[in-house]
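Every protein chain of the complex appears in place save one, which is left out.
Every chain is named by a letter (A and B) in the order it is written, and numbering of its residues begins at 1.
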Amino acid sequence: MHEFRYERPATVAEAIRAVAHDPEADFLAGGTTEVDLMKDGVFHPDLLVDITRLPLRGVRRDGTMLQVGALTTMEELASDRTLMERAPFVVEALLRGASVQLRNMATIGGNLLQRTRCRYFRDPAVPACNKREPGSGCEAVNSVARMHAILGASPACIALHASDLAVALVALDAVVHIQSEEGERLVPLTQFYLMPGETPDRENVLRHGELITAVDIPLPPEGTRSIYLKIRDRASYEFALASAAIAVIMDGPVIKEARVAMGGVGTIPWRGFEAEEVLREAPATPDTFRSAADGTIRDPFIVPGTAFKVELAKRTLIRALTEVTS
Amino acid sequence: MTTIQQPRILGAGVDRVDGPLKVTGQARYPNDVNLPGMAYAAVVRSTIPSGRITRMDTTAAEKSPGVLEVITHENADHLGEAPATFIKNPQPPLQDDAIRFYGQYIAVVVADTQQNATAAAGLIEVEYERHEAILDPHDPRAERIKDPWGEDTAWGDVRTALNRAPVMIDQTYTTSENTNNPLGLFTTLASWDGDTLTLHDSNQWPNMIQQVVAAMFGLPRDAVRVLTPFVGGGFGAGLRCWSHIPLAVMAARHVGRPVKLELTRPEMFTGLGHRTSSINWIRLGATRDGRLTAIEHESLTTLPLDGDEYEPCSSVSTWSYASPNVTARDQQVRLNIPWTNFMRAPGDAQGNFALESAIDELAWEVGLDPLEIRLLNYAEVDPKTGRPWSSNALRRCLEVGAQRFGWSNRNPEIGSMRDGHELVGYGVAGVSFFWYQQPCSAKVIVRGDGSAYVRSAVTDIGTGTYTIMAQLAAGLLGLEVDQVEMQLGDSSMPVGTAAGGSGLTAALGSAVHDACGRLIQKFVDLAGTDPFSPLANVPFEDVAVSEGRLFRKGDPTRGESLARILAVHGLTELSADGNSTPNSPDQLGMTPAGARGARFVEVRVDEDLGRVRVARIVTVNDGGRILNEKLARSQILGGTVGGVGMALFEDTVTDKDTGRIANATFGDYLIPVNADIPDVHVEFVGEPDAFNPIGVKGIGEIGLVGVAPAIANGIFHATGKRIRSLPITMDEVMD
């Protein structure tokens, strides 16, 4: 039996201290990933520090920005009026990301840290998984891998980043507040996630004992149009095969400014800088959209099961661009 | 044979009698039961598909907190052979070191809590000697079994007919492995009391579990009692005595306490069997105007190394349409895979997809409306024997369905019906389902207050058996439904058959019919011996029953209540046993027909993304007499959703090197969600069937059949793409 301790400190500082001083400790927020992984036998901390009752909950408007406490639930953020008005695609991403029951538990900070759904990662009976056991190899690359990443992937790891919310937030240049015993640092979400490279076990820049306390979501200018298009086999309640988060400012038939990110394709939420480059000051035409898609889905790493995703992702992006600009 | 004279549809509005218990959380499923002193078990499964165990180290597990016992093949009880019950049951687990598939049980750990048991199970170290596994049905080393059930069928001369046919369709259709996945996690709670054993167990056939467990543990049958009053669905998964059951029994004996063994969702994928994948080769010969001259249907399905399975995919081609020349042959191939097993409409689901796709292809080939070609080739009589059907309303299903659906609005041209990004397609499929019935018994008791009990060992897996049998008995005894108390799901009651094969309603219903008839006879006899009874000297044939009273036909004033008859004779109750056995086709001179049906589906295919959406479904079925329309409708609706799952989502994926099931969770194995299911119109047609006294034809499975080909045929109409393998996913539909 894996014995471990459970604590519920009263302050953020105490919580951080508790985790920082035990290398096998971790924070517990909504639990929708961690409790799941504990049951799968993939995650076994010595100490779980329950932070759900810390005062890191709530959404605050700060000028052209929303500051979201890390323990705000997905459901709470999804019902924020300002967000609905100014960046509805973030709300769409939240609503399409999980069931009501999960949204009532899952937190924004936790959502950004959710682990991949890769069944080779989540099954300890599979010996080879570089993410779970560094250096052991990747079983998924040799197996049936339909739900896996094609961008940022490598023979070392093709695990997909499963968040929908993070895709929309990456598009908006959200910024993460990270607290540690040393103090606070701010990291743009676009620089928060790490590609697997040779160390698929390291998924982001968080160091042990660091806690996400808040996320700043810049509000796009009034008049911005946005969309979160999620393509999956089922009509609801499934992770994306491909998704596109797009915000555009139009000037008649011309796209003045665009923010593009894609989900369902990357080992990290995939920001489409190349697509944005193509779209900026370009006419909203099928040709423009096709070049934006070709620019985004470049040099994919595919295995037989994921080959179809290259074209599917491009068409998803084209469809989303078509809808949001028309 | 006396038959019911009541209307075609009984009790249309009767609510499910077990509804209140279920909506309040009071219905007790096997895993809801807790007993004093109960311990919990967790299984350990093999992580290779073939080989043998060379070493097991259980030291750490034994020392783990709360652990009471660890059982492996080294210290397991030697158990007796598991008898076959219609089909084989897995032989007792932990009897040797051989590994036959990935996920086979190799140990069981018992502890004071589930968490302690599960944690300790993870500490057992296993070393294997690996053998090369055979996982691909096309592997030439795999053992092939031809004509596995001796049911290969041929009439006429298919070779010649195909050679001469002006039009021929020659195609291969495949279906993927599917997993039953009832919501209820299968659980066995085993409790010994001396040499008697009680099991709270998830299954579809309590007497089968009783028989197999008794044989394995060397007990007389009546020393084993199996309780299954409620089970969280089965879809065929509960039709064998799976290995976790003897494991729980053995564990309980070892620790001397009741032991609960609840499978996890991933364990449900390897431990209960699954629907086999299938390859169907079909050749159709036809005249230029679309009349069938030959059908050749061959199938290949899979088997585990040491089991059997009945999946005659080709048999649908022997009874669905009229053809003078038919060959139907099945083969099975043994692989290092978990057991294949019945899953809602075994064989029919796969074979019908193949046949109805091929018929559709033929329609396009000869330029005939897909509806017309099915009507044209309708089998007026059993094409194999020439005998009349016991009932067959397939034609009516197709006609009524077409009308409800608005089939005449269909523009026959491919890709001609468009709505924005979406291409609209109409698809149709006919369904001729198999017939199945087994012997069954029941006891009916009338108590002093005039109310009744009905008892049988069978279980109600959610289909509504409690309700329709209460209705049936109430009707036959002249009582209100709420005056009949049902007692099912207990192996100590009169021996019952399986809740499977769409055969329970006919089997149990006929037994209840028989018991009620005998019971009324007893009452009439009793009354007849009482010179003061208004029914004195009235012969049985002249007695009718209503509102708890027997009376002389044509003179309702001349009668007596059941309660009064009991009282007059100083009885507290009167009971009768009833039995049913299937009638003989030879004796009746007819072929028993299973249910019949037609599916009409509108699909919408996203032109760019290949995503398929089912926009509406019309499903019309002939189930003979419908005992409760509300429940029958639910059976069809649920089956329809299973059909949508089979068509578009469900695919049990096995890693090609290790034999591990790669998607054994509800997050990865997709079953349809609410939003996937469109408006479904359900309708029943047909007349009471002539093959059993209550006129029913089982409808527990037919709802699923035909949905997949109707969708595939609709996709062809929408896109011009003929997709011959299931499930149909966007990667295949996308250009």
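One rule holds in what follows: a contact is a pair of C-beta atoms (placed from the backbone, for glycine too) under 8 Å apart; a residue touches a chain by one contact, two chains touch by 3 or more.
Keep in mind that, in the parts below, contacts and distances are computed from a predicted model.
You can't see one chain of this complex, but its UniProt record names it "(2Fe-2S)-binding protein", from the set "(2Fe-2S)-binding protein", "Thiolase family protein", "Zn-ribbon domain-containing OB-fold protein" or "FAD:protein FMN transferase".
Only one residue from B:Trp205, B:Phe230 or B:Phe405 touches the chain missing from this view: B:Phe230. Summary of contacts with the chain left out: across B:Pro20, B:Gly218, B:Gly406 or B:Pro556, the touching residue is B:Pro20.
Considering the full assembly, A:Gly31 is the residue among A:Pro9, A:Gly31, A:Gly58 or A:Pro88 that touches the omitted chain.
Residue B:Val680 is the one among B:Val333, B:Met417, B:Val680 or B:Met734 that touches the chain not shown. Hidden from this view is one chain, which touches subunit B at 15-16, 18-29, 31-32, 34, 113-116, 181-185, 230-235, 262, 264-265, 461-464, 630-631, 633-634, 636-642, 665-667, 671, 673-675, 677, 679-680. Remark: the residues of subunit A touching the chain excluded from display are 1-2, 4-6, 8, 28, 31-32, 35-36, 38-40, 48, 50, 52, 75, 95, 98-102, 104-105, 236-237.
In this section, only the chains that are shown with their structure count from here on.
Each chain gets a centre from the mean of its Cα atoms; for subunit A and subunit B, those two points are 42 Å apart.
On the subunit A side of its complex with subunit B, the touching residues are 1-3, 41, 117, 119-120, 123-126, 139, 142-144, 146-147, 231, 233-239, 241, 308, 311-312, 315-316, 318-319. On subunit B, the positions that touch subunit A within their shared complex are 45, 47, 64-66, 115-116, 119-120, 122, 266, 421, 608-611, 613, 648-649, 653-657, 660, 662-665, 667-668, 670, 672-676, 729-731, 734.
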